[in-house]
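Removed: one protein chain of the complex. Kept in place: all other protein chains.
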Amino acid sequence: MSPSSSVDSSIFDGPAFSHLPQWVKAKLRPIAIEKIQAVYDWVENECIPREPVMAAQVDAKRWATPPLMHELRERAKERGLFNLFLPNHFDESPGLTNLEYSCCAEIMGRCYWAPQTMNCHAPETGNIELLAKYCNNEQKQKWLKPLMEGTASSAYSMTEPDVAASDATNIGISITRDGNEYVINGRKLYANCLWNKDLSFYILMGLSDPDDPNKWNRHTMIIVPCDTPGITQVRNLSIMGYDWAPEGHGEYVYENCRVPAENVIVSPGKAFMIAQGRLGGGRIHHCMRLIGQAERAYELALMRCNDPKKKPRGKLIGEFDSNIERIASMRLEIDSMRLIVCSAADTMDKVGNKEGKRCIAMCKVLVPHKVTEIIDEVMQIWAGQGLTQHTPLPQLWTYARFVRVADGPDAAHKHQVGREEMKKGKEVTERHQEYNRKAKKFAELSGEKFRMMPEDTL
Amino acid sequence: MSPSSSVDSSIFDGPAFSHLPQWVKAKLRPIAIEKIQAVYDWVENECIPREPVMAAQVDAKRWATPPLMHELRERAKERGLFNLFLPNHFDESPGLTNLEYSCCAEIMGRCYWAPQTMNCHAPETGNIELLAKYCNNEQKQKWLKPLMEGTASSAYSMTEPDVAASDATNIGISITRDGNEYVINGRKLYANCLWNKDLSFYILMGLSDPDDPNKWNRHTMIIVPCDTPGITQVRNLSIMGYDWAPEGHGEYVYENCRVPAENVIVSPGKAFMIAQGRLGGGRIHHCMRLIGQAERAYELALMRCNDPKKKPRGKLIGEFDSNIERIASMRLEIDSMRLIVCSAADTMDKVGNKEGKRCIAMCKVLVPHKVTEIIDEVMQIWAGQGLTQHTPLPQLWTYARFVRVADGPDAAHKHQVGREEMKKGKEVTERHQEYNRKAKKFAELSGEKFRMMPEDTL
Amino acid sequence: MSPSSSVDSSIFDGPAFSHLPQWVKAKLRPIAIEKIQAVYDWVENECIPREPVMAAQVDAKRWATPPLMHELRERAKERGLFNLFLPNHFDESPGLTNLEYSCCAEIMGRCYWAPQTMNCHAPETGNIELLAKYCNNEQKQKWLKPLMEGTASSAYSMTEPDVAASDATNIGISITRDGNEYVINGRKLYANCLWNKDLSFYILMGLSDPDDPNKWNRHTMIIVPCDTPGITQVRNLSIMGYDWAPEGHGEYVYENCRVPAENVIVSPGKAFMIAQGRLGGGRIHHCMRLIGQAERAYELALMRCNDPKKKPRGKLIGEFDSNIERIASMRLEIDSMRLIVCSAADTMDKVGNKEGKRCIAMCKVLVPHKVTEIIDEVMQIWAGQGLTQHTPLPQLWTYARFVRVADGPDAAHKHQVGREEMKKGKEVTERHQEYNRKAKKFAELSGEKFRMMPEDTL
Partner (left out) sequence: MSPSSSVDSSIFDGPAFSHLPQWVKAKLRPIAIEKIQAVYDWVENECIPREPVMAAQVDAKRWATPPLMHELRERAKERGLFNLFLPNHFDESPGLTNLEYSCCAEIMGRCYWAPQTMNCHAPETGNIELLAKYCNNEQKQKWLKPLMEGTASSAYSMTEPDVAASDATNIGISITRDGNEYVINGRKLYANCLWNKDLSFYILMGLSDPDDPNKWNRHTMIIVPCDTPGITQVRNLSIMGYDWAPEGHGEYVYENCRVPAENVIVSPGKAFMIAQGRLGGGRIHHCMRLIGQAERAYELALMRCNDPKKKPRGKLIGEFDSNIERIASMRLEIDSMRLIVCSAADTMDKVGNKEGKRCIAMCKVLVPHKVTEIIDEVMQIWAGQGLTQHTPLPQLWTYARFVRVADGPDAAHKHQVGREEMKKGKEVTERHQEYNRKAKKFAELSGEKFRMMPEDTL
């Protein structure tokens, strides 16, 4: 029996599913189909039309979670739309696979803050997955449970201003044991803004064992409550000029900040093991939300193309052949990006985050770059207005641009993939040498024409 | 039971399967796994090492199918590797789905002439599919059977020098009824070269009913035996300087060329209906073979990166970070192209060629362009040698470049996709107007902040 | 005597000149060399180090020109650095050619607000040039003189929210004569923000003669004092999220706004004639400042490449070959952009703005796009920090991005150039036919080989 055989297939013609590849549709179980449709209804009917109100509340009080957000989170939880991201191999999971969730994530991406209403926003999702995977029961009760219930909020603190953190072995903030506590000293960048009082704790990666001969065993992951004395937020970091309130991105100084030793995750020196498990899912979710953003930008392009007030040289913008080709390019590229992310999600479902590393890198390198290009093109179609608050395009672009550097710039990921690939050089060379040996055997005649190129050029 | 559950999953670690996405592996039935492996063994062991011998035979006698090709075709048929492309909804099919076959096609693409050894080469595949779909029994017996048995060879003749054939309604070669015959007059481009005496017949599209008010009903598809008096091949057309012997691309004049009326396929005026059914599969196969070409080029890049004789500035080429990043980009892009073609093949399996039109356009627009870029990059990595006969790269590039214009240039396909998409403009605009109406309802307060952008800018 | 022969040529080794092409250096007269050096000293010593103070003053009072700006403008005027942009064919000009000024403009572009300290900022420069060219003496006394003395400030008001203003014949704001006054009704976008009380007047383009059969004679350019009753600024328009205070970009409603008839420039119906004369210089200045921005971003890339704290995988960022190639690409591309703008400036000096139209379009289409790409690449080199306020990169990028749509999007300019070029098709075709006729004459022998391609394919 095919997974979705009990579902009325006409649902797939609706807007929540119509863009999905056939092979993805075929893998959606009834529970997933129901959730995807529910997420679609929620985002389209309850979130997008509330964007102006939400913006007004954030404007009115910059560094506080708006009341509307609290209200919507309550309602989404009632509708069973909370924590959908947690994959079904966790006990705490609502039961979707990574692939099924990625279909939800795309829809969530259509509204910048919609994921938060469903407790499916970064960095919460990565943190929840990390805590679910690596915490002991006491820790889960204390830190994971409130996050999943939506009564607490967390941040992930890794990057530092003083080192090249794209190579995380450089991370240098000091964590030293002192009795039953760890003492933290140093600086951090980018974890959510402390000025928002809803923030509960950081998951912080620091250098605990600088002298360990294995550089992958020197770092520790520890939970740092926000109200711990010794943490100062120097400033909020803007991203392309946006303060990104009310979550923000802080810059921090830690001075003799003391945390109970029981807050260490797994055990000292295990930060890299933990980090590896964390990042896969989050990167996929980011990318899938970006595809939702690209779709929203694309719809704005179609609107502009169809706007009867905008007729340069007497034609609708959509009647220019150049724009017809642009629209097609965007359409095809968005669809190709979705294939990349869905395939990565499915790979994670099948073989896990670690084996799926290259698929995840493929998303990370290709999707944010392409999505920024697409949104940029839509801005050009909108001309001057496309850059103003008359459209959500500047915000959509900026978020996509941010994802190109979040978790390391494209180049770092490419470098990693490239190093792995280079290792295959030897095997490939041997294979070509084997072609050559056979080619010689096959040739009854001598002479130039029977050389096998390029191995044997004389 | 999952389709491939009875197969030893370790086979998937082998080189015939290791690049396939997980979701594709999961759909392969035992019969497909067996065929893919057999195709891999055939191409790697019997074809690639024979490239020098084959090249020598073609050089020796330019416009004749080389004896080695005839021999290999016999052997491939014995191994059950003939006609694998014909999808399993045809009675004549060896039983693979489009998706399963696409995995074979990629491997075939690694050697330019390997598909022909398996009777899976263009334009034969498209023609066989067309004849299998649209011919009556007599026609099948006479024309289809020999093609499938490999004792005949056919060409497809559509493009013309005198019109813009990317819009096929312009096709103007005249087909007029005269008693029990049709008389053909005009010029054609690109169908295989008549100088090769193994060529048996053309499937020719011409203008039979120029006065039909419906421009889609004016053209007819007719089978023209190569020995019909009145066909002259003016010249062979080179592609980027290659004569592409022994198949070639001819330029023809038809002068009072008379063909029996029974050679009309379906009935007069049905050429567009027939053409639509033809092109999907062929385009997918082309693209999937291109991915095999890209993989072969990529392996050459890895070889060069690893060549101990090539050390500019004292480092292996593969030790330059710039090349590490280039290798990664190629790797990720080839993998993303494969996702596009596999998904299109699967879509055709699920909903047919017509519904899958956009997926097919996605392949056609994105894959050949990207593959030419990848091969071009490999040529740069090989520097001067990359452009010479020391590598197969120039031939690989040229074939990929050719596919960018075969069946119409990219722009024509984009234009078609774009026109379809523009039709959605109205629905999208209405949806945004609905967002607006709701946004107003949600707003208890008046004032600028509650406008929904961009519909209502004041 | 070569223009610069009396100048100590060693000055050209200094940072104010070292990037200039040789042919540009050779054309600089002593007066220009002196001014370029003075501008360099001013920007490097008096402007860039004051960026933090200026930013603080703007933050403190958002919609007012900061006191520091007033102070610096006074000092720049004393140094003889005011109005340098006005080309030397104007009586009011300080004496530089467009080419000589473009060398100043590049340097000014290194600091966002430096041009304003020298009264060389947009839209003031375009407006001054327009008024100097088209106003009568009374108008010059009243409107031009204060602008040039720096005691007044103006805006240019052309774009509208309700039409596609990239085709300016669509401009629809109504200007109707009523006695000795004109009455304006309609909406405008983008002219500087009325909230800044230093703004004195708008030069507004509107529709005065909608029934004129010649669509190029329907519009009028009129001076509108900012304190005219009936103008309402609906909002300030952000650009990619930046409010661009204290100048801003407004969105306006005009309701029965009455202006004296004597404020019409030239006469009614002459807006297009006037607009054509205006835009050339401004576009060149914009582009040349962008090159200065690109140079500043480039220097930041070099800094980061050389930062001993940032060593991913144990190497300086500048030791990665990939970054070595990136730096080279940027260097070569910035230099090529400079050649484009300098050549356009020189062309305007030689043959005027109108004849130089294609050169100006070349700048407009190629420079802002490339500069945004370069700054974007620098942001990647800085990774996360490149997007924050830790660098000026986000602001530099945003301004360059804005210029891609200012004065019409790239596509509109390309369309115009393309339409002009298409007109040459006939002449080119005839030339090829002539090749053919001669080719036939040259051929004593018959046969295929003597065809001239592509005209005569049979």
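As written, the chain order gives the labels A, B and C, with residue 1 at the start of each chain.
Quick note on the criterion: a contact is a pair of C-beta atoms (placed from the backbone, for glycine too) under 8 Å apart; a residue touches a chain by one contact, two chains touch by 3 or more.
These figures come from a predicted structure and were not determined experimentally.
For the chain excluded from display, the touched partners among the shown chains of the whole complex are A, B, C. Of the candidate positions B:Gln37, B:Ser93 or B:Ser166, contact with the hidden chain is made by B:Ser166. Set against the missing chain, the residues B:Phe17, B:Tyr40 or B:Tyr190 yield one that touches it, B:Tyr190. From the options C:Ile31, C:Ala261 or C:Leu332, the residue with contact to the chain not on display is C:Leu332. Considering the whole complex, the residue from C:Ser238, C:Gln293, C:Thr372 or C:Gln389 that touches the absent chain is C:Gln389.
Interface residues of chain B with the unshown chain, by the touch rule above, are 159, 161-167, 170, 189-190, 235, 237-242, 249, 309-313, 317, 322, 379-380, 383-390, 394-395, 397-398, 401-402, 404-406, 408-412, 415. Those residues of chain C that touch the chain absent from the view are 21-23, 26-27, 45, 48-53, 55-56, 59, 299-300, 302-303, 305-307, 318, 321, 323-329, 331-333, 335-336, 339-340, 343, 346-347, 349-351, 358, 361-362, 365-366, 382, 385, 389-392, 411, 413-419, 421-422, 424-426, 428-429, 431-432, 435-436, 438-439, 441-443, 445, 447, 449-454, 457. In the full complex, chain A contacts the hidden chain through residues 161, 187, 234-235, 251, 253, 320-325, 448, 457-458.
Please note the rule applied: only the chains that are shown with their structure count from here on.
The rotation relating chain B to chain C, fitted on Cα atoms, comes to 180°, given as a multiple of 5. Taking the CA centroid of chain B as reference, the farthest chain centroid is that of C. Centroids built from CA atoms put chain C at 38 Å from chain A.
Between the Cα centres of chain B and chain C there is a gap of 48 Å. Inter-chain centre distance (chain A to chain B, centres taken as mean C-alpha positions): 35 Å. Shared interface positions of chain A, defined as residues touching 2 or more other chains, are 385, 389-390, 411, 415.
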